[in-house]
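Here the complex is missing a single protein chain, while all its other protein chains stay put.
== subunit A ==
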Amino acid sequence: MPGQALPPPCTFLNVGQAFAGTQNVSNMNKDEAWKVNVRLQGCDMQNGYLCGSMEALNVPSAETPVVTFWEGELVDNRNYSFYTGQWDATKETDVKHWSKFASFLELREEVQKDGGKSLDLGNHPYIFMRWKEKFFVNVGSDCGLTIAGFYYVCFSRSDGSVNGFYYDPNSSPYQKLELKATNEGRAGHSFATYQFQ
């Protein structure tokens, strides 16, 4: 997908940035919520790649906090489009999930027409992503949580808030992730850095 400019810099997509919030499972059978902490550990805008850790606290089915490592795809129309093309997600699943974000609605028509390939996403106030957990960091895979699915994520450039919906055909539908960028108790915003050689 050539021809699209790189997304401009975004303060809250800086390595080391922390996010905190909750994940909710709310349906006819159950109504649960647990705390979630996320930390961004890698961000490569050029390749539309992000990664980090996600910690789930007080999960009803797990005895200890569960930490996973996730990797993200940035929908930038350069590296990744709105269509997932993997992880059991059909185009219909994609549109259905993206449509749960109010900021997607103005884009929906274009996306349904041709995948939204001509949209200027670099200047959109929200960044759409997919986060896919890759492995458990501190527990075994029998910890009571699954990482089979992935999150559709809508990220606000202006305040770093994250909204997400988990998709896994075998899990409760539309589990909602709500996170806010946090300063972790500091009296302001601070930027860490590292550099690969």
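Criterion: a contact is a pair of C-beta atoms (placed from the backbone, for glycine too) under 8 Å apart; a residue touches a chain by one contact, two chains touch by 3 or more; residues count from 1.
Quick note on the criterion: contacts and distances are computed from a predicted model.
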* Structure fact -> Per UniProt record, missing subunit out of "glycine--tRNA ligase", "Armadillo repeat-containing protein 8", "DNA primase large subunit" or "Smk1p" is "Armadillo repeat-containing protein 8"
* Asked: Can you name the residues of subunit A that touch the chain not displayed here?
  -> 8-11, 15-16, 41-42, 49, 51, 53, 69, 71, 123, 125, 134-135, 137, 157-159, 183, 185-197
